[in-house]
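I am attaching a structure below and will ask some questions about it afterwards.
Shown here: the complex without one of its protein chains, the others still in place.
After this line comes chain A, so read on.
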Amino acid sequence: MNQKEKIWGLVILIIVFLGYFIPYAFLRDVTKWYGSFLIWSILAIIVIIANYYLAKNWGEEE
């Protein structure tokens, strides 16, 4: 794995962990749209951004 993969891979791993942890630990009693629904949406968007950076230079020299 190169440096970029290590950094963004770690970011994604943390996001995945938060995807389990935040809703089940902190948002159990938040029965509103700005609870689990919002947090999972935000985490998904961060994952898209992380993938964008991971794949940014693929095949550039082709």
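One rule holds for everything that comes next: a contact is a pair of C-beta atoms (placed from the backbone, for glycine too) under 8 Å apart; a residue touches a chain by one contact, two chains touch by 3 or more; residues count from 1.
Criterion: contacts and distances are computed from a predicted model.
**Student:** Which of "Sodium:solute symporter family protein", "Transketolase", "CRISPR-associated exonuclease Cas4" or "(R)-2-hydroxyisocaproyl-CoA dehydratase beta subunit" is the UniProt protein name of the chain not shown?
**Tutor:** For the chain not displayed, UniProt's protein name is "Sodium:solute symporter family protein".
**Student:** Mind listing the chain A residues that contact the chain we can't see here?
**Tutor:** Residues in contact with the chain left out: 1-2, 4-5, 8-9, 12, 15-16, 19-20, 23-24, 27-33, 35-37, 40-41, 43-45, 47-48, 50-52, 54-62.
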